[in-house]
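Yeah, one chain of the complex is gone here, protein chain that is, but the others are all in their spots.
Presenting subunit A:
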Amino acid sequence: MNTPHPPRWAKALLRWLHPDNTIEEVEGDLDELYAYAYLHAGKTQALLRYLLNVASVLPPFVRRRRTYSKYEPSFSLSPDMLKNYFKIAWRNIVRQKAYAALNIAGLSIGMACSILILLWVQNELSYDRFHSKADQIFRLTCSAGDFRAAVSAAGMAPNLQAALPQIKSGVRISKRIPMIFEAGEKKLEEKRVIYADSNFLTFFSFPLLAGNKATALHDPGTILITEEMAVKYFGTSNAVGKTIRIDNKENFTVDGVLANTPPNSHLQFDCLIPMKTLARTSTDLQNNTWNNFIFFTYLELDAQTAASAPARQNLIRQIFSIFKAHGQVIKLNFELQALTDIHLHSNYQLDVAGHGNIQYVNIFFVIAIFILVVACINFMNLATARSERRAKEVGLRKVVGANRYQLIFQFLGESLIFSFLSLVIAIGIVFAMLPIFKMLTEKSLSIHLLDGKLLLSLIGIAVLTGLLSGSYPALFLSGFAPVKVLKGKLRVAGGNLIFRNALVVTQFVVAIVLLVGTAVVYKQLDFIKKRNLGFDKSNMLYLPMNGDLWGKQQALKLSLEQNPLTANFTIISYLPTAVESGSVDVVWDGQTIANQVVFPSLDVDENFIGVFKTKVLAGRGFDKSFAGDSSSYMINEKAMQIMGMNIGNAVGKSLSLGGMKGTIIGVIKDFHFKSLQYAMEPLILRKNTWGGVVMVRTTAGRNEQTIKALEKINQELNPSFPFRFGFLDKDLDNLYRSEQQMGNIFNLFAGLAIFISCLGLYGLSAFMAEQRTKEIGVRKVLGATVAGVVGLLSQDFLKLILVAIVIASPIAWYAMNKWLQGFAYQTTLEWWVIALAAIAATGIALFTISFQSIKAALMNPVTSLRSE
């Protein structure tokens, strides 16, 4: 008679969940009970009872039978065992040097990368946190429409502080102003000089090394300099009371010596001059005006307001109403930007230069983690690949009485030794690489090993890496059943293979995404560099007008014209890398509503269009033959659109800028006068009547002579000021410095991620080739070609890399699109970039594998078949 059988799924469930050591008896018993019930109560009843019974012996209901062994195993973490784990681990490392070297190389490079990146990230995040009141200090910024600026007017700090009790104090700082310093023999231009209100030192926490904090910055005619400056000019940091002559006309007494500005401060300065000194000449400061935005205003709020966003919103509303009460009609949006946000979250115009970008911090942080993960994966991969070799060891250990925990600890110990060895090597690499990395990032990074926090986090990284990379081998290898292993050949389980393949795929996904990233960053930079700016940026030299040049403009023009090298010149108010003025006080013909758009303006002379090689679309440029041009304006296309005019009717319309009435005489083709991160803005050109920068277009290859000619002119007309010049295209490149840096760092780490992945692949392919030695031998005997064998061995990896490409492509696409959106002008993300990255990754991987597979294919089959 056929014995009835209960449903298969219930049995499977039972086998899966019931404790292993009682499954045999329980399964038998349940089968018997089922058969019994089947005979006595019918099929349905039997099934019901069977299911009930199965449920009753599944966790959590089932009681586990304790297994007894004759001998108590020793405690897994006893000191003797610990010693043993490390001893065995060490022996394993020494015995298999190639394997160990591969592992340690991968791990240490990965760790070194992450440590470097984390140093950078930590540095970026540490900005401005050293101020004791950092969380209470906010910067007042404002925006009109899309034009967001970090500046505010002179009257705001004192008036707001007086009117609003939430504001405890306020401080104003000027922009950095270059000045000529002279002390004794030394005469140099200093670029990082700022004017600051007298409470600057109590407001911020910049330490004063010498001098009196309470009286510093109070008297006009005094100056505070940093230690570095003191040493530079006086040869000693004890410079209090000494005299510095500034701009050849006024003597300043050194009132105190400041510590050098910390590198992680967004405010970078070498000298502080009291605001009162500036107030002697500035009508803005004398009248506390509200409409000329040229200062940075920092406000200290009381703790309550600082902590609550709604309270700050309320404060902003109050600020606006005070602003309106001062007779201002323009609709401005004020913002309070936290001091600690300035470095990473600032995207304001007219801000201090050299900001970081939170996006890059996030990206690099993720990359650091990914690289570490890739290194860990490498380790796991190599360890599991070698599992067959170690299976016998595991089997034997189990037979002589090792329990699973001891084996797990043994393997974890091994990986911890690996990770700590790697950490030591990684720290060595970090020390070696730090100068290069500093150059790439242009940051003063340092690693202090005695810093407890750093040491702790390094050890943390090592332990984490060790545990993570050791976890899978430990759990997998320790799970071998001794009988199966010792009986004969252990077939590498399918699950293991899938897991290992998944690891390889993950590694290559990361590598390919980084490769695509590198390619796109470069493409974008290239795009920016090659983009037509609307003017010809090549061979443009500039000479800022300073000192005596202001008074001798006619002579300057004359001497420039006389020399054919410099004859092609124009004098404009700002460099077209940063046009710093803008106004909303613009009224034009046919305007219906009050203007809310900020119109930047640039003062140019008659030569501007010829020298810059821009195009006039309608009307004409400024011309010497028209006497009335001082009240004429030119506008760009964008401004024309905003004003609702067109090329046919714009010329001849009247326009008033800052109350100065005039007519539009021409429309100029749009050209970029700001970084390409900003979309094209409207621009108004005025006739230059004051000065600014002399721009000279040289003939290619004659830059040297032109510089000499300019120097000579400067010496003749401006003898007491040092000669300074610059190249416009270099300045333009500098605008994209942070992108350039990001590109370089990206490049470095993408390369390293691929290198680490390939180390793993190398190990894996070596293992695979070794495992299939016999097979290859047989194939060769039967007539396989070398190419055929190489193909056979590469095939598996090729498939994995293809899968990685499929997974990586959309990720890379999405991520890079996101990054490109930060630019107003972006390169297109084309499929071939990804294809190129994929091909590159495949090529590198195949190259790595080829070493081992060719070696295996070339081996004499006689040797491989004769062994064993």
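Just so it is clear, a residue touches a chain if its C-beta (ideal position, glycine included) is under 8 Å from a C-beta of that chain, and two chains touch if they have at least 3 such contacts; residues count from 1.
Note that contacts and distances are computed from a predicted model.
Asker: The chain dropped from view, which UniProt name applies: "Chemotaxis protein CheA", "Tripartite tricarboxylate transporter permease", "L-lactate dehydrogenase complex protein LldF" or "PadR family transcriptional regulator"?
Answerer: Per the UniProt record, the undisplayed chain of the complex is "PadR family transcriptional regulator".
Asker: One chain isn't shown here. Among A:53, A:159, A:747 or A:794, which residue touches it?
Answerer: The missing chain is touched by A:53.
Asker: Per the definition of touch given earlier, which of A:9, A:61 or A:832 contacts the omitted chain?
Answerer: A:61
Asker: Tell me which stretches of subunit A touch the chain missing from the display.
Answerer: On the side of subunit A, residues 22, 24-33, 36, 49, 52-53, 55-57, 61-66 touch the unshown chain.
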